[in-house]
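Below is one structure. I have some questions about it.
Only a portion of the chains appears, each positioned as in the full assembly.
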């Protein structure tokens, strides 16, 4: 077990990948000598050189598309998108090419590539630099979509993604970069991507969250505990392929479910989770499932407005109180 | 700086290809033509639904360019890419079967007319979104550069595609990293129904290579000698770490854009003029003039190809539909 920050875990996973597999090449803007704006590739250029850690032009469409070309010709690219919002400029390559290429080839090719995209709000970057990207990718079969909520996730999910034969988008959260936690670098990475992880057990309500919302829900659970309400907190971790099995088990126990996501309600994965709970656990539901999400407007820049927009610990606590 | 004069090769067929290879080139061009004609007929006959995009008239580009490649090189191309695939050696029957949506198609019927691929031949992908295959070729070029075995990647696209962002970003990236990527622009004068000058402020797209300090050539794309010679030189240079090149091939789409488009938007006489420069006829004439083969020899080749196409198309039409099963394993690689 090592204690490291989320940011360090991202670097460590890439270092691990670069050391183990000579076919891995990292690409992105200012990820070379500069070590990336969020310092997520720090030291890798020095250690592995400019052929394997490549600074790109500001041409996301070209280098994300190039990642597909590399993946189907024997290399394994890891691409960094500095902000998840930039998926807009390379969306065609992600959803029309990368997600569908294997299928359109009749399954005759594997597309082992990783896109790391850093998203999320709370850091005063405004409407065009604060989106998590979860809802953007959720609709597309062919993609795997991971969400790292902890340093352990950041390390293991990225490491598992790199070993995967499918295209994986790993969504990371800017607000978590400096958070720290325990990482067992010798653990089995693949176990992290089988699906949701129960981070705290509870009896009265199941709370499911992703990315930056996970810690808030844990904090909320702590507060609720003081009031005698026992909440089970689940880190959903993998949006695609979505495995709601553990959530269903939890809900069967608690009879009530709350989803907390840093996305707008429309298009959020919360609706899918709830719909699956209804479909498969209808008889176990005791109270109507609830969601805490972003309000239906873009992310405001002004600090108090941004803080008010993002689901807070208090909002989670209040909502749960209202449910039980 | 880019050479802005139209390049036309002056080497003889014999010196360039040798007699036997020349006939093989001829055969390939006829194969592409006959294949596309048959696709068209099949569409009209209702054997194909959806859409098809054919390349009659552009055979010299695809056959000449592909002839300059090695077996371990990579290619990306477009919805109008049947010719590239056949030139590279894709089975005509498997190609027909894919276009007919059959189980025996190159992609088991999942791809269709706009998506013929064969990884074993380096035929990496046929992309239906304009420009979308260009970055993919750049990626193959990165692999080639990293592997250091002298491979190159070649990408085909149209004149209209040079107006989309993916083209620009790819040219820049390939030039910045000096990747072994050969950009083949098939300037057939139209994007769908629009003549190039209605959408583009210049006609000679070769100029665009200067914007990336990349070698650029503007060539007679209906002359397979010229195509082969120019492309071969570029390919050789790229293999030898000389960086990418852009080749604008002036050519003409003898058919409509897609489906049963009658191409009424063409000015009167334009098609006829270009038919005078039909790439197959021109090459045939050269071969005869150089006495590498007789008209009879070549008729024989054409008849053979026709037979081959007939058999391939019939075989494909008789092939079964794919089974209606769970297609998850074609979507994701499933772990064992």
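Residue numbering begins at 1 within each chain, and the chains themselves are lettered A and B in the order written.
Just so we're on the same page, a contact is a pair of C-beta atoms (placed from the backbone, for glycine too) under 8 Å apart; a residue touches a chain by one contact, two chains touch by 3 or more.
The model shown is predicted, which means the values in this text are computed figures rather than measured ones.
Enquirer: From the single copies of each chain shown, work out the full complex composition and give it as a label formula.
Expert: The structure file's complex resolves to the formula A x2, B x2.
One rule holds in what follows: only the chains that are shown with their structure count from here on.
Enquirer: Taking the mean of the C-alpha atoms as each chain's centre, how many Å separate chain A from chain B?
Expert: Comparing mean C-alpha positions, chain B is 40 Å from chain A.
Enquirer: So in the complex, which bits of chain B are touching chain A?
Expert: 74, 76, 105-111, 115, 117, 119, 124-125, 127, 129, 132, 134-144, 146-147, 153, 165-166, 169-170, 172-173, 176-177, 327, 329-333
Enquirer: Hey, which residues of chain A end up touching chain B in the complex?
Expert: So the residues of chain A touching chain B come out as 25, 51, 54, 56-57, 59, 61-75, 77, 92-93, 96-97, 101-110, 141-142, 144, 164-166, 241.
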